[in-house]
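Before I ask anything, let me first share the structure, which is written out below as structure tokens.
All protein chains but one are shown in place.
Then we have chain A:
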Amino acid sequence: MTQLPAQSKKKLGLVIDLDTCVGCHGCVTSCKGWNTQNYGEPLSDIDAYGADPSGTFLNRVFSYEVEAPNKPAQTVHFPKSCLHCEDAPCVTVCPTGASYKREEDGIVLVNEDRCMGCGLCAWACPYGARELDFMSGIMKKCTLCVDRIYNENIPEEDRVPACVRTCPSNARHFGDLGDPDSDVSKLVAERGGIDLMPEQGTKPVNKYLPPRLKDTLDSAPPKPLESVSEEPKGWLGWLDRALEALPGSNGKAEDK
């Protein structure tokens, strides 16, 4: 049913720490692994070892450079997966009822038995969080690892999303953002967690923690070292110029 639930009390989602993410793409790989070997159509790769490989992923890591005037540039690694929006435009546009938002925990899912691969939900998502799988023709998106988090067949410590379990720098946190006393909610409050594209009106559940402010230099930077090299003179100078003139040296004979 593509009507959004009035309000899910429980809002399961991720909190992603842009300060600690090191851009290792570990979550990308573990997400692809889990979601290819478990629920639903596998995430296919096309021409994986060829000249023009491409494939379906539910989570991808970008890297951005941020520069403020008179400050050193800063690199920020930026993982991006479905934000399980409260006002999910991808759900309401779906003509088949394949896309839905669960009332019990707010997870946005695709029912693969109903999806007709029209792609309209991917057009409606401002974040690029949905990819149509080329092989199966079915829309794929982050499931919040719904087949792990409630899975009693796996050890308790594994009952979190694969990406969260894998992250070596602990940059991904999973929990109930609808509960103000949950660890994730406290983390968001403490670190000033933000929404992506709030003006799009999607009300994302996932939050991003902005990078902590960098130190600034409290004194003028040291002067660069003086050059100690000298132009060779006399016989050495002659040798240097002679060698320079031979083909194959720097600057010359480059025109092959």
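One rule holds in what follows: contacts are C-beta pairs under 8 Å (C-beta built on N, C-alpha and C of every residue); 3 or more make two chains touch, one makes a residue touch a chain; residues count from 1.
Operating definition for what follows: contacts and distances are computed from a predicted model.
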Per UniProt record, name of the chain withheld from view ["Putative zinc-finger domain-containing protein", "Dibenzothiophene desulfurase", "succinate dehydrogenase" or "Aspartyl/glutamyl-tRNA(Asn/Gln) amidotransferase subunit B"]: "Dibenzothiophene desulfurase"
Full-complex contact with the absent chain, from A:39, A:62 or A:238: A:62
Among A:12, A:31, A:107 or A:138, the residue in touch with the chain that has been omitted: A:138
Hidden partner chain, touching residue among A:24, A:122, A:146 or A:187: A:122
In chain A, positions touching the absent partner: 1-3, 18, 23, 28, 52-57, 60-69, 71, 74-76, 78, 80, 89, 91-98, 113-120, 122-128, 131-132, 134, 136-138, 194-201, 208, 210-211
